[in-house]
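Got a structure for you, questions after.
In this view, the complex is presented without one of its protein chains, the others remaining in place.
Moving on to subunit A:
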Amino acid sequence: MNNIIPTIFILTTGVFIVKHLLRIKSSILVIFSLSYLLGSGLITLYMFFLSLFGFLTKPFVYSFSGLILISVFVKTKKNIYKRSFPKLNFSFPEIILLVLLSFTLIFIFINNTYWPPTTWDALTLYDFRAKVLTQTGNLYSLIDAGQTPFFISYYTSSPYLTSLLHSFYYFFGSTNPQIIYFLYTLFFIILFIHGLNKFTIRANALLLGILVLTLPFIFSQTLVSYTNLPYTVYLDLAFIYLLLYLKKGGRENFLISLILIFFSVWTRNREPFWVIYPVIIFFFSKRRRILLTVLSFVSIYFVSSFWQLPLNHLIQASVSSDKVFSGQPTIIDLIRFISISRLSEISYFLWISVFAEWKILLIIFSTVILFARLKLKEIFSDPLLWVIIFSVLLLFAGTYYLSLLRPFWKDIAGSAGRMMIFLPPLILFWIGTKLDKIFRTK
């Protein structure tokens, strides 16, 4: 019960954005799914500003939620969701896939309503910040909690979306906010299948949806209070909606994708994969290319770092006092030290720590590339394929850079694996977009 009220408030806030600001018309499942994701982002931004002034308290949180609730009811004059339930006539394979999907989701629900946050990073950072902010209502209390520059920086140098979302649930009396990660998973899968259904038949979309959900490295993230899952949800859906915009048009698709990518960097900002977004717009947008590229780049960059400004001086101080390495490689260094052996060492490291787990997925990916008989023109006009290519190149370049910077760069193996979990769903989505073509070809 203590999780239901905050969930309703988040959904209501999201409905306000989706229906009344973006005026999106879709099925109730899609509306609710988008609403939760966008509502979470907006509410946490509001809470962040409250915490800056020490006003993150029950009256401010409750009154905001109440106002949104009232305005949604006032603006919604008739039941706009009545007509929009999806068709429920399923084929036998679809029923099997739905059963598997439901069982997996039910397990995640049971697990997440039973276990509170217990994993290392959840306790040391995300849920800890939530507890401190709920208790004190003031962002600056994290400075007091950190005590030394190193730990102050640890608490204040990553974005606050998941912490503040935990905090929102705590404000309404929740004792276990892990339900959030179930809801993110549920709504992600719905939107993934819905998006894919625009490119392939429903059975294929369901099959690829369950494949995404059960990938062990995705599944494991649905059960813990880390930022990797929400980040994956926002980033992947941003690229999916961008693809929908580029392929099928629709201003609302672009706006949704832009807001989703904002919230991806409001969840995690350590990895710069968002830079692919303006690049894709630049190469693939048919209208106002330069304007949209510049606008998206500047705005995403702003969202990825604006929250650091109030405590920026503290983060800087801690970096200089705890810095171990005195210099950074120059561009000349980066080029000068490229060698076959170094590149092969990095490739092997990335294979072991990231790609080895994706073996069958990569086989399917390669098979689809082979069977789809892509022409050069098709490759160059496929935004999602370039998102995948750029992501891998960025991973490679980042690891190469790190290998010059730190002698112990191989220690990041676990993080590298977690960092890339956003890519397999995009690969599966891309596969989905090609299936109809392959299945039609004899």
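Definition applied: a residue touches a chain if its C-beta (ideal position, glycine included) is under 8 Å from a C-beta of that chain, and two chains touch if they have at least 3 such contacts; residues count from 1.
Simple rule for what comes next: contacts and distances are computed from a predicted model.
Only one of "NADH-quinone oxidoreductase subunit J", "Carbohydrate ABC transporter substrate-binding protein (CUT1 family)", "Sulfate permease, SulP family" or "Tetratricopeptide repeat protein" fits the UniProt record of the hidden chain, and that name is "Tetratricopeptide repeat protein". Among the residues A:S63, A:S102, A:T214 or A:S347, only A:T214 touches the chain that is left out of the figure. Of the candidate positions A:F64, A:W115 or A:Y401, contact with the hidden chain is made by A:W115. Between the chain not shown and the residues A:L69, A:L361 or A:L374, the one that touches is A:L361. Only one of A:V132, A:L242 or A:I280 touches the chain withheld from this view, namely A:V132. Residues of subunit A that touch the chain left out of the display are 100, 104, 107, 110-111, 114-116, 118, 120, 123-125, 127-128, 131-132, 144-145, 147, 151, 154-155, 175-176, 207-208, 210-211, 214-216, 219-220, 223, 324-327, 337, 339, 341-342, 345, 360-361, 363-364, 367-368, 371, 404, 406-407, 435, 438-439, 441.
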